[in-house]
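For this view, one protein chain was removed and the others were kept in their places.
Entry: chain A
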Amino acid sequence: MQFELNDVGITRENKVIISNINLAITKGDYLTIIGPSGSGKSTILKVMASLTDPTSGLIKYNGQNILTLNPINYRREVSYCVQQPTLFGDTVRDNLAFPFQIRKIKFDVTKAETLLQEAHMDASYLDHPIENLSGGERQRIALLRNIIFKPQVLLLDEVTTGLDYENKAIIHNLIQQMNVDHQTTIIQITHDETEITQAKQIIEVNDGHLVTGGHA
């Protein structure tokens, strides 16, 4: 089992955000989380991304309690991508170079250009100022930052919300490729009807609880 969530809950200032979340995820799974806004979907992803810790329960990654793992190395394996991401610096290059910079590795331009092409952007995009990018392009660049070093798990928080058909298709393709070619586990939150219809495994969250899916 790659991920195990056992009775995970978060309570803040006497308010229950999520509770009794039980999930078992195997490497290569493609899981879709649905549910109304404010139901706690994003919180589940944030806990799995180690951006916040559960106040009860236990999360295991490859059999180890994630609280005992080095958060930096863990986040490089379990990568979280948000809706309406913030791009860094001035150009696309600044963004694709960032994952190299934090690993103290020289920026691999060829690798970046190949990825850009897979995301339907040519090599000239590297020096595009970020303020000239469209919403869809921004989202694609942000996703490329997450996948340039091929994480084990990709946590996607409504990454296609508000995008047109073409941009959605490009992003779906990139995610699909990660899942099929690299056995990357995908856990996505979505409100998109098409994504929900095409989903293999669905879990529904309502009012901080799992309604369907997962394991009791």
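We take it that a contact is a pair of C-beta atoms (placed from the backbone, for glycine too) under 8 Å apart; a residue touches a chain by one contact, two chains touch by 3 or more; residues count from 1.
Here is the rule we use: contacts and distances are computed from a predicted model.
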(request) From the list "Iron export ABC transporter permease subunit FetB", "AtpZ/AtpI family protein", "Electron transfer flavoprotein subunit alpha/FixB family protein" or "ATP synthase subunit a", give the UniProt name belonging to the chain omitted from this structure. (result) "Iron export ABC transporter permease subunit FetB"
(request) Based on the whole complex, identify which of A:I21, A:I34, A:I59 or A:C81 touches the chain you can't see. (result) A:C81
(request) Name, in rising order, the residues on chain A that touch the hidden chain in the full complex. (result) 49-53, 67, 71-73, 75-76, 79-82, 85-86, 88, 98-99, 101-103, 142, 145-146
